[in-house]
Structure formats: structure tokens, C-alpha cells
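Below you will find the structure I want to go over with you.
With one protein chain withheld, the remaining protein chains of the complex are depicted in position.
Let's look at chain A:
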Amino acid sequence: MSEQLLNVRLPHKTFRTPQGESVTALHNIDLRVRRGEFITLIGPSGCGKSTLLKIMAGLDTEHDGEVLLEGKPVTKPGIDLGFVFQEHRLFPWLSVEKNIAADLSLRQPEVRRRVSELVELVKLQGFEKAYPRQLSGGMSQRVAIARALLRSPKVLLLDEPFGALDAFTRSHLQEVTLDIWDNNRTTMILVTHDIDEAIYLAGRVVIMDARPGTIRKTIPIDLPYPRKKASSSFQELRTIVLREFERVEELELVDSSGI
């Protein structure tokens, strides 16, 4: 459990605005992720969560820092680093099962078998042949998760994957995600706006600060799974996290989808 899997060291990440000024998006980031960990990233809007996740995925390489996956530098995106975007980004012309397979052929028995397994895992049996437009937001997001999982990523990065969903679907998908994490032991890093979600899922909650984006504090969550949101120990942790936030000047945080 304690083996280092992903190391991110990022002294500086700046963006250049169209006017030619440079804006510091991230500053002094140092994050070490152990194999099998579940980390949630939480922070006010605009603090650089998405930017950090993209850098970890190799989607953004314009920075002076270093991302190491199992000691090797990440220079471009790839299947070792699975990514689930905030919007599902399914291919609208492919059915559910073909979306999961994507560039792989379902005619290969091995792919076929793994896809059916994943369809079951994300509870979409009966919808294999449906097109994305026939799915609800939550179902689409489950397909996107299955698509990332088919490649057996070493780390799964999720950028506010449940941000746009209603409370029912959201809590269902939280269960699904925990199930997957429990079964596959895939290392997960999930960005969220929702304090409850952050505590409910994670082994460690990483709280970020805005302007410039830095890691303010990391809070370990030692509660056993399955967790009860109403329990007093959960509420205690919630208070601790909230107190951290009260120190952040601009409290732009909302409980649910404040996109």
C-alpha cells in the first residue's frame, strides 16, 4: 500500500492570456500518491484543480515541473493514466459497448469479455446497444468510467465526474466508484466541489487554495468503509475541512454543483 506510484512536483504553472500577460495558475505543488490510494482534490473554483489534473494526465506539458509515474516522467497522455472528464465526452455515433471498446475491436473475444464485465460493473446491462443520446447524464458518466477502466489504468483521474448530476444519481455513482476501487484497487484521484463527497470517498482529502493555486492542507480520512454521512466522526471531519475553508478568503464553495 505504501509504494509510491505518482509523484507531482510543480514549482510553477503559468498561463499566458491573449493580452500577453502571464497568470500563475499553480504554485509550489508537491503531491505524492501511493498505489491503491483514493485521493480527492477540493478547492474553490479557479484554484487550478483541472489544470493540475491535466498536468498529471500528460494533457498539459507546458510547465517547469515534473510528473513521475512509477519513477518515469509523463510526457504525453496515455492509457496508464485514465481520465474521466467532467462532461462524459462519449462518441455520439457509437453504442455503449462500442464506446467502451473505442479503438479496440469487439470481435476480439478478450475485449468482448472485458467489456461485458465492465458493463456489469457499472450496472448498464441491457443498454449495450443504446446510443449516448438515449442515456441519462449518470448513465453516460458510467460509460465514460468503464471506457477508462477497460485500459486498466494505473491511476484513474476524474475531473468533477458527478458535478452535473442530481443528488440521487450522484450518490449512486459514488457507490459505483467505491465498488470499483474496492474490486480493482485502481488508484484514484477525484476532483470535486462537494465536501461530503470528498470525505465520503477519500483516504486523503487534499484542500487547495486559490490565487495562486497551492495545496493548503492534506487531511487523512481514517474512517472505515462503508461510511455513514450522518455519523458523528464523519461530521467531525466535515467541520475540520470546513474550518480550513473558512480561512480561504473567498468562500466560493457550494455543496453541490457550482460549476
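As a working rule, a residue touches a chain if its C-beta (ideal position, glycine included) is under 8 Å from a C-beta of that chain, and two chains touch if they have at least 3 such contacts; residues count from 1.
Here is the rule we go by: contacts and distances are computed from a predicted model.
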## Note on the structure
Among "Alpha-D-ribose 1-methylphosphonate 5-phosphate C-P lyase", "ABC transporter permease", "Xanthine dehydrogenase family protein subunit M" or "Ferrous iron transport protein B", the omitted chain is listed in UniProt as "ABC transporter permease"
### Message
Tell me which of A:Gln125, A:Asn183 or A:Ser232 is the one touching the absent chain.
### Response
A:Gln125
### Query
Which of A:Leu59, A:Ala164 or A:Leu223 sits in contact with the chain that's absent?
A:Leu59
### Task
Among A:Asp30, A:Glu66, A:Glu117 or A:Glu175, single out the residue that touches the unshown chain.
A:Glu175
### Summary
Residues of chain A touching the missing chain are 57, 59, 76-79, 81-83, 85, 87, 89, 91-94, 102-103, 123, 125-127, 131-133, 147-148, 151, 168-169, 171-172, 175
